[in-house]
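Apart from one protein chain that is not included, each protein chain of the complex appears where it belongs.
Letters A, B and C mark the chains in the order given here, with residues in each chain numbered from 1 onward.
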Amino acid sequence: MSEAASRAYGSLRRILAEPLGMLGVVLVLLMIGGAVFADLLAAAEPNKISPRDRFLGPSLTHLLGTDQLGRDLFSRALHGGRIALSVALISTAASLAIGVVLGLIAGYGPRWLDNLMILLFDAIKSFPTVMLALALVTLFGPSLTAVMVVVVLVNVPGYGRIIRTQTLALKSAQFVTAAQSMGAGTVRVLRVHILPNVIGPLLILASMDIPVVVAIEAGLSFLGLGVRPPTPSWGAILNDGFTAIRDTPWIAIAGGLPIILITLGFTFLGETLRDVFDPRLKRQG
Amino acid sequence: MILTVRDIEVTFRVGPLLNRRSILAVAGVSFDVAPGETFALVGESGSGKTTLANAINGLQDTSRGEVTFMGQRVDNSNPGEMKPLRRHMAMMFQDPVGSLSPRMKVGDLVAEPFRIHGIRINLQEETRRLLSLVGLSGDFADRYPHQLSGGQARRVGVARAIALDPKLIIADEPTAGLDVSVQGEVLNLLNDLRERLGLAMIIITHNLHVVHHVADRMAVMYLGRIVEAGETEGMFRAPAHPYTATLLSANPEPDPDKARNRISLPAEVPSLLARPSGCEFHTRCPWVQDRCAMDPPYTANGEMHRIACHYPLAPGARPPAKDRAL
Amino acid sequence: MNVLEIQDLNVTFATEGGPLHALRNVSFDVPEHRIVGVVGESGCGKSTLINAILGLLADNGQVDSGRILFGDHDLTRLGPLEMQSLRGLRISTVFQDPMGALNPVISVGRQMLHIQYRSDLGRSEKNARSVKMLRRVRIPDPESALDRYPHEFSGGMKQRIAIAMALMMEPALLIADEPTTALDATLEVATIELLQDLQAQIGCSVLFISHHLGVIAELCDDVVVMYAGEVVERGTTRELFHDPRHPYTERLLRCDPAGQSGRTRHLPTIPGEVPDLRVRPAGCIFAARCHRYEGICDTVPPEVGAGGHRARCHRVTP
Partner (left out) sequence: MLYYSLKRLGLAVAIVSVAMLLLFTMIYLIPGDPAAVALGPRATEAMREALRIKMGLDQPVWIQFWNFFVNAWQGDLGNEVLSDRPVAKVVMEQLPATLALIAGGMVWSVALGIPLGCWTAVKRGGMADRIVGVFSVAVIAVPSFVVAIYALLIFAVTLRWLPAIGAGEPGDLGDQLVHLILPSLAVGIGWVGYIARLVRASMLEVLEASHIRTARAFGLPDRQVTYRYALTIAILPTVTLLGVGIGQMLSSAVFAEIVFARPGVGKLVYDAILTRNYPLVTGAVLVTTVLFILINLIADLVVGYLDPRVRSRL
């Protein structure tokens, strides 16, 4: 196991050697740390309303100021990170699992099934993301579950297609034919010969998709269709700030800043991961 | 006979949905392979030799004919029926590195046949034994395919092929992608193993000189048919089909004084979608006569030396002089 | 009179594992009206040599020392624009891969037109020249071929079109980089005959790169044998094939299965592998694989003198 450990250490060093990778790691760790230790870092309750403290500008007691209900924005922003990150992780994991299975089936299965899946993927993908989200939220009512369903629906076709294309290419690769000629069955071919070769690039792509997921959650919450108030969410804070943008711009800044930091962090990290581990992917733009 | 191939055809459907046409990639091929014998299939790209190999191995469905391996029909058989027989028939593929799964170590690659067939054995020991049999040290077990040279990767391929003690090995272009100085190593290895293990072998190649040194009998393919088949020695001495003669002359000896006798075929290989009439080689044959464009030549099965030509060549024949000025 | 003289050429590439000495002290001449073959196995530096001559080395590669004399020019010292003015006009090239050699979205006629951009002829005269050239490489119906795109031609035809384009401006030197390797053996013969005919008609010199000993023996007047970035032997074709002096040449010739007249069950090989060019051995580059190795080979690199049939080996009296 020490070999794997030293490999992991070597990879980490290669990532940190890139300025962008370093920045990405720092930003991501900062945001994750903020979310995990939100209670320790921010003394104030995120949902505690105090009418006396309404619309206070940034100060030492309220690092990012307060909102229209007098809630501490710093605390709300940190707690909002919990929502954003847990939505991102859970729904990305779910999309990956579903996308990989469907992609393998489409790529390795019979031609008609492949055509059917591709048609389905393309149809889902052709709904503009936000429109689809709006429709779904209208139908199911605003909730975190609805947001996650949207994310899965949006991500699965993309992941499925990537896995399917790669599986299709590998299906006729000589090492797969070689395994078949030895008598390897479908399960063995998929598990031993195809999956290890397609999963790596997908994991990197998925890490680069986390900002997109964060954006969907924040966007829906901004429209009032994501988490229910008073749960702290970056999108909701941004909406509060947008309503009062002319007089108290700090609320909008408090909502937008963490979104910018986390999306940049994950994107820089993902880019570096890709450059370090899979330079071929760069080609695909 | 360990393998009997009778009159098999492989059809592919190509083209767009509304204009789908079928092409005959293998057009009625018959031959036998005896235990312990090396048989060579020779042809250029598009001759159907690789498709034929896949059909024998059950990786490709046939539309006609019979393939019998160790007394059992194997054409169009389902994977379940075929699996026990696969222990006895091993394949080696063209690309030495590409036929090894890129994320598996050499040790696992060599052990894979045992795992597939659920054979309980000391895998580590067996892997070492096989690697040493093909001339690789045990350290190679921990390497990945991309860390191997072409020749080393080819040896790993051989180790995988002989792992389960097969009766027949089908080797597709075993020297492809290898430098001249390494080609010999692989051919010598195959020759040695064949003698030591008593295997039968089918070698598929476009390089006739490779065939000369390893094969007992050979068949030359053109557009999915065998145009000439017989003892290697005799066919090299006196090729009877014009195409065989051309192929033989196309890979000249490295001798500036002898090299100028090559037979040139300016015309392109016809498309499988538009097979020529009569003898299918007539569009390129330097010895072509009127009859060739009309009647397909007939070959009898089972003769020692088969030639599909109306006018077989006399030994040492040279093509009729033609006008080279254009 | 030499069209091309390569003198003590050294090329290195900057790689992650340190500088890679891809060409070391390469010297040979391409005389007028002659076909010179460069033969060697993978990793011998054939492609680097061509790129160095054409001034198309990759960004991490550079010529450290030596000269490439072409007429009055030293190609290693020419600026990009001067080099560009020679390419296609005085020095032309045919590459290995016929499938990718032509631009897929521009018609054959336009591509041939573009090559003639330095000529003062009118458009229709240029097209007439293209047609004439296509006819010379035996493209059927050359007039209509001008309007067609590369994917409409077979591999052999594409390679002939590429040859036509290369010879269009009647260059003094044609560099042919394995032009027949991707073709089937029977097409290869026809393509080589075509090259021979055209060379005789145009009177250019040819630098012909190949790993195929038989083709070299048939086509070339002189041969240069390369191993691991060095010229190990050079001479006329007859000298080299009948009297190989360098142990590598000797064994390479024996390895070719086509060279075995009788049937043998045990083919000769060259054991060992090409050394890592980032850590060149101090002595002879071939020492580790040589069957005539002796003590001096490990420490002193052998040198070759100028002219005639030469081998870079201590065992050969210079």
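Annotations for the structure displayed:
As a working rule, contacts are C-beta pairs under 8 Å (C-beta built on N, C-alpha and C of every residue); 3 or more make two chains touch, one makes a residue touch a chain.
Here the structure is a predicted model, which means the values were calculated and not measured.
Checked against the hidden chain, the listed residues A:35, A:162 or A:225 yield one contact partner: A:225. Across A:88, A:105 or A:137, the single residue that touches the chain missing here is A:137. For the chain left out of this panel, the touching residue among C:15, C:65 or C:85 is C:85.
For chain A, the residues touching the absent chain in the complete assembly are 20, 119-120, 122-132, 134-140, 211, 214-215, 218-219, 222-223, 225, 238, 241-242, 245-246, 249, 252-253, 256, 259-260, 263-264, 266-268, 271, 282-285.
One chain of the complex is left out; on chain C, the residues touching it are 54, 56, 59, 80, 84-89, 92-93, 95, 97, 100-107, 114-115, 117-118, 149, 151-152, 162, 165-166.
Just so we're on the same page, only the chains that are shown with their structure count from here on.
Shown here, the protein chains touch in a chain-like sequence that does not close on itself. For chain B, residues touching at least two other chains: there are none. Residues 41-42, 135-136, 138, 154, 156-157, 184-190, 193, 197, 211, 213-218, 237-238, 241-242, 251-253, 255-261, 263-271, 273 of chain C touch chain B in their complex. Partner chain A is touched in their complex by these residues of chain B: 54, 57, 59, 79, 82-83, 86-87, 90-91, 93-95, 98-104, 112-113, 116-117, 157, 160.
Chain B contributes residues 44-45, 149, 179-185, 187-188, 191, 206-207, 209-210, 212-213, 232-233, 236, 246-247, 249-257, 259-260, 262-266, 268-269, 284, 324, 326 to its touches with chain C in the complex.
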